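Here you go, one structure.
What you see is the complex with one protein chain gone and the rest in place.
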Amino acid sequence: MKGKYIKGRVIAYDGSQLSPLWCFKNFDLQGDCVLAFRGPCDVKDEFMVDLEDQKKGSTVAADDMLHFIVEVFQSDLISTVLLQRLLIVTVMEVIKKFGEELGLRREGDSIYARLDGEVWGKLSVSIATVSPLSGLIHLGLNVSTEGTPVRTAGLSEIGVSRLDDFADETLRRFVDEFQGVQFDAHKVKPVV
Amino acid sequence: MKGKYIKGRVIAYDGSQLSPLWCFKNFDLQGDCVLAFRGPCDVKDEFMVDLEDQKKGSTVAADDMLHFIVEVFQSDLISTVLLQRLLIVTVMEVIKKFGEELGLRREGDSIYARLDGEVWGKLSVSIATVSPLSGLIHLGLNVSTEGTPVRTAGLSEIGVSRLDDFADETLRRFVDEFQGVQFDAHKVKPVV
Amino acid sequence: MKGKYIKGRVIAYDGSQLSPLWCFKNFDLQGDCVLAFRGPCDVKDEFMVDLEDQKKGSTVAADDMLHFIVEVFQSDLISTVLLQRLLIVTVMEVIKKFGEELGLRREGDSIYARLDGEVWGKLSVSIATVSPLSGLIHLGLNVSTEGTPVRTAGLSEIGVSRLDDFADETLRRFVDEFQGVQFDAHKVKPVV
Amino acid sequence: MKGKYIKGRVIAYDGSQLSPLWCFKNFDLQGDCVLAFRGPCDVKDEFMVDLEDQKKGSTVAADDMLHFIVEVFQSDLISTVLLQRLLIVTVMEVIKKFGEELGLRREGDSIYARLDGEVWGKLSVSIATVSPLSGLIHLGLNVSTEGTPVRTAGLSEIGVSRLDDFADETLRRFVDEFQGVQFDAHKVKPVV
Amino acid sequence: MKGKYIKGRVIAYDGSQLSPLWCFKNFDLQGDCVLAFRGPCDVKDEFMVDLEDQKKGSTVAADDMLHFIVEVFQSDLISTVLLQRLLIVTVMEVIKKFGEELGLRREGDSIYARLDGEVWGKLSVSIATVSPLSGLIHLGLNVSTEGTPVRTAGLSEIGVSRLDDFADETLRRFVDEFQGVQFDAHKVKPVV
Partner (left out) sequence: MKGKYIKGRVIAYDGSQLSPLWCFKNFDLQGDCVLAFRGPCDVKDEFMVDLEDQKKGSTVAADDMLHFIVEVFQSDLISTVLLQRLLIVTVMEVIKKFGEELGLRREGDSIYARLDGEVWGKLSVSIATVSPLSGLIHLGLNVSTEGTPVRTAGLSEIGVSRLDDFADETLRRFVDEFQGVQFDAHKVKPVV
């Protein structure tokens, strides 16, 4: 798996980026890969793949997010959702390294950060799906909390200020995690 | 996924338990399932599926462990290893709820607990493999640190004393996590 | 697998219903499911997935049908077609319970009913296909024979009058059959 | 799929026949195939793949059975169990053609025949499993009811006397059914 | 696998032919198949599946080509690309039988022919992809070199003049190769 951070460039996420080979077409990342970039988030209806959100009429929007796009080949949807969980967990581990000692809580694919006492804000939006060729994951982390439709938390608010370093470290750790998974899958005998 | 804790009974883990339908044959758990029990651990050579351990001549042994066996059907090895990571993470979240405020660190499928200053002990052993029918996971958590071949940590040592409750809570959370993964896999449109 | 009968509501089947997560989006049935409803049938060209019908210029139409939509995840096309056969067989077994003692004959995925002597009428239309996420089946049973393009038979004509009960019983039996298949798939050892 | 009936030769079924490529090794049937032969049935413990039977201590035995062995490549277990159901249904359709007008009832993969009033006898034993290469099915139909451990029915008892013709016709129909399934899997467009 | 050569008819290849069941819909070839025809080649942007070509702004065009379309069901992309290589190799073996003793060189899925000394021309264009149902391959061999955007070689130029025979022989050999692969996949025991 290759990782790449598109540093210093604003890319608006509208959902069309969650498509097979988008990273290859636009940033020459081939094969299993994870791409990070920063920019606003406003998922268009036509690119909304989360039918639960669609049914609820939820909007997925924010003025400034740190985005991660993952593409993994020969991966079915269950496997892709499991990998999404691993991405979430990795991000939480890196936040703890960068951010202040504050509360973080995971619910499925969502990260919540304690803002004040028992007040928690949602830090992330995420979705996992498949194309006929690959599994695809989007994870967006609020940088600020401007323009988000619900009570949220932002990375800057919880003390993660060096965003470029944070992105680089997250990519590095996630690529390591993925390679660890592959290593462990290539060292065991099957049982019968 | 069904979860079951075999309470109040000592079952010795020797590696033969990591086989397809063992939970069904012995404890009537059918389909995707997770089983917990307590007992010593001494993996026989013939049931050692971890070739890395085998090459190193590692022994997998402890006098008293809390064991988890997971079986998931139609699951390839990568997917099973990813599910193993989710089990590890779930266990860590439950430990933090039960145990004292102490350091926990994950490296792949291993949990380390801070014992004293910068001294860490390995709390867990784990392996994931496949049969022709299913993915299989074993996770063993040291209860005490008697009889373990390397520097280890034990649940009792780090403040997790109500082991039956801990087992029940871990099963409940892991079953919830698994169902959350399935829910998320059944609510998205594919992309093309 | 969950079953649901949308009772007392007319829903026109035009082929667009044979799409991934249609049952979830519209009727909150998540995961493997079978949905039944009643309404006319007129498959639009753009939703015609049966290329054999398309080549022959066949139309798939009827004024009043009892429809079944099945969605099964992680199911390839062969498996989905086999499940379609099981649905057909289940329907025939339920018809025999409800209807008069008359002849029924299956040819692949089509049910024929003896109308008079050696005159047989086609009772059903059916198709099975896949999306990138799931197997999908449509089965339509003529209630009356109005508006059908070829010589057909209708449920009312062959003595199945309590249609709501018939739909409920069919759903119940098919869900049972499906769970029986899963049970049998989770009780055997692999061979080598 | 190729079908072959080993006519006029007694072959004892002890469970070892349910293994990958057994039909190829012994009768030169290559690829997807169905083989029929006649002989006693006594499944040895070591070849018992049905863990439910094993747990109950059931024995699978009869003095004279008509056996069918099916092997299908690139077939997972769910798909193989579904194919087993189709084999059962096909056999029932052929029995009705050959035998007297009597009651037949299917429960999952078992055929029951009405013997007298409300007395039913089990006509068949069947199991489906997988090897790493293929799906495998065994179906045994009692010819007589000698040597069967439970209340059974036999083909001869229910009026199916020309057993060679019955075997040939069943093979022909099942091969047709299988090819029909493949035909239907190769004529539809996917949906998205 | 069935092979068919549409002899004596000019069919323009614009990329839309690389779609599931195109051979079935238009030429009644069902299941795994390979179709050959002759005609110009001009792949429209909307049907360009090769993102590398698209990124480079390459055009895929020629005035007269011999085209092969292969469709194989239950085939993932890696398997389809490997089959494409086998098609390329088969074509090279047939060219050597038909053509003059000249140099041929393969680079991945491209065939180059020595034109003069160290001058080589590209003889072929090819792509492999998947639909949700099947693997799909296009291979186009230049007949003449008119209308090709880069330095190319043509079959006529390298001495393959009897094109209909060449097409027939290639189809025959490729169908044989494919059946040989299936034969070899149905004669081995798995290992554990």
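Note that the chains are named A, B, C, D and E in the order they appear, and that numbering of residues resets to 1 at the start of each chain.
The rule is simple: contacts are C-beta pairs under 8 Å (C-beta built on N, C-alpha and C of every residue); 3 or more make two chains touch, one makes a residue touch a chain.
Nothing here was measured: the structure is a model prediction, and the numbers come from that model.
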Check: Of the chains that are displayed, which are in contact with the missing one across the whole complex?
Finding: A, B, D, E
Note to self: Considering the complete complex, identify which of E:Asp14, E:Asp63, E:Asp109 or E:Asp168 is in touch with the unshown chain.
What the structure shows: E:Asp109
Check: Which listed residue, A:Ser16, A:Gln30 or A:Ser110, touches the chain dropped from view?
Finding: A:Gln30
Next item on the list: Provide the residue numbers of chain B that touch the chain removed from this figure.
Entry: 51, 54-55, 76-78, 130-132, 192
Checklist line | Where the missing chain touches chain E, by residue | finding: 18-20, 49-52, 75-79, 81-86, 89, 93, 106, 108-109, 127-132, 136, 177, 180-182, 184-185, 187-192
Margin query: On chain D, where is the contact patch with the chain that was removed from view?
Written below: 21, 24-25, 73-74, 132-133, 190, 192
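By definition in this document, only the chains that are shown with their structure count from here on.
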Checklist line | Chain-contact steps, minimal, separating chain E from chain C | finding: 1
Item checked: Interchain centroid distance [CA atoms averaged], chain C/chain D, Å -> 26
Checklist line | Between chain E and chain A, distance of the C-alpha-averaged centres to the nearest whole Å | finding: 40
Check: Of all residues in chain B, which are in touch with two or more distinct other chains?
Finding: 20-21, 24, 73-74, 131-133, 182, 185, 187-190, 192
Margin query: Going by the touch definition at the top, which pairs of chains touch each other?
Written below: A-B, A-C, A-E, B-C, B-D, C-D, C-E, D-E
